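Omission of a single protein chain aside, the complex is shown with its protein chains in their original locations.
Moving on to chain A:
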Amino acid sequence: MASKNYYDPADLRKFGNITEWSKELGEKFFEYYNSVFQEGALTAREKSLIALAVAHTEMCPYCIDAYSKDGLQRGITKEEMMEAVHVGAAIKSGASLVHGVQMMNKINKLEM
């Protein structure tokens, strides 16, 4: 039965079900996803913090739940996690504000 809410925490457990309607693409996605989070040039710990920051900028409640828990499991501290969120927020606000230059350019061009 369809939920009356757009987001239901229980839906995160069903993420894997997306393969049911498109097996090949779904499986390719999960294989890629799992490979991305393996230890590489970056540690799995660093990747977890990047994922947490992006989860916030994307405002994805499922991802926030998942990577808050992932961070705890890895022993990442609250302070480290909040700093990562600020990095995401700084880039997000910076991305808005840097468009202020475009506004200034346009106004400077239009004004006599």
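Definition applied: a residue touches a chain if its C-beta (ideal position, glycine included) is under 8 Å from a C-beta of that chain, and two chains touch if they have at least 3 such contacts; residues count from 1.
Methods note: contacts and distances are computed from a predicted model.
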item	value
The complex's invisible chain, by UniProt name, from "ABC transporter permease", "NAD(P)H-quinone oxidoreductase subunit 2, chloroplastic", "Radical SAM/Cys-rich domain-containing protein" or "Putrescine-binding periplasmic protein"	"Radical SAM/Cys-rich domain-containing protein"
Contact residue for the chain not shown (choose from A:K69, A:H86 or A:H99)	A:K69
Option touching the unshown chain, where A:R13, A:K28 or A:H86 are the choices	A:R13
Absent-chain interface as seen on chain A, which is shown	9, 13, 44-45, 69, 72-75, 77
